[in-house]
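Here the complex is missing a single protein chain, while all its other protein chains stay put.
== subunit A ==
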């Protein structure tokens, strides 16, 4: 580790990518991730690496494919509606098993939405926003430090599984300034040339990053991909749990919203309300086994997110009706009111896990399952 720096999340991700041996970055302007592109523009050229502000997000992800298939770590970043443009390229990387890192600094949706922080790309990221049966490894940081650490991890997991990996954060994480310590830098030249790399076939058989055209070839390839995803699911689940041992109500939140959950839990505990937190760090693969263990004795699960309940739908599946699941979320860049949430959760505990009446829509969306 190096000395502490005071940086924006967007810049910390860029610096971490540079220190992770990222050889090429391609990006197109969109708020709220512009500082990341600007940081790359400032530093990649100086280091003799590649930076191109491309004519579109589509060109960016397809140039990432080029640099990655040539054997180097490559990255692009975007947000919201523009991430949607990259999905075909991400699906193609998964298809041809070429690693790359993609950063989604989520903004308001649907469509052009707005530039404010939300978590509305959860489904697009974790369910595969492109065509076919594939998964992207999705990492959700809740601090600038973790944004940096997970960027290094994203490159490592992408290489390990020959699969795209994504940093899924929001404008809050991208724009906030915090202390961060960076890992030891790796130069692109220090990394081994991968076995699939197109380098010119002098002295070896030609390599092809090629499609699988027949039914048999594509089915076999898909089965192999699914087996790979099973291995990744078994090995790469990451999560944080806080005071879950005796918790009567388990809060579930990822990324920036989990920091509000930390405060809600700390304050409620002072009043004797036993709350705990389950925070998925890998949104895919989800830490299903650990989560099921944690909720075993809970009276209720409360999911907080800045979308209309995308994570909640998955949580309901894992809870499988062993206890009530409540959802509260806000959209469009509005922020969850911690006092309102706190009162609601206390009433759940007072009512033995039940009876959460609907609130005014002005305070966001509430649902009881």
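Just so we're on the same page, a contact is a pair of C-beta atoms (placed from the backbone, for glycine too) under 8 Å apart; a residue touches a chain by one contact, two chains touch by 3 or more; residues count from 1.
Just so it is clear, contacts and distances are computed from a predicted model.
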item: Name of the absent chain as recorded in UniProt (options "Protein glxC", "Iron-sulfur cluster-binding protein", "2-oxoglutarate oxidoreductase" or "Carbohydrate ABC transporter permease"); value: "2-oxoglutarate oxidoreductase"
item: Selected residue (touches chain absent from view) among A:7, A:63 or A:275; value: A:63
item: Contact with the hidden chain (one of A:5, A:38 or A:52); value: A:52
item: Absent-chain contact - pick from A:39, A:72, A:182 or A:254; value: A:72
item: Footprint left on subunit A by the chain that the document does not show; value: 23-24, 26, 50, 52, 54-56, 58-60, 62-72, 74, 88-89, 92, 96, 198-203, 206-211
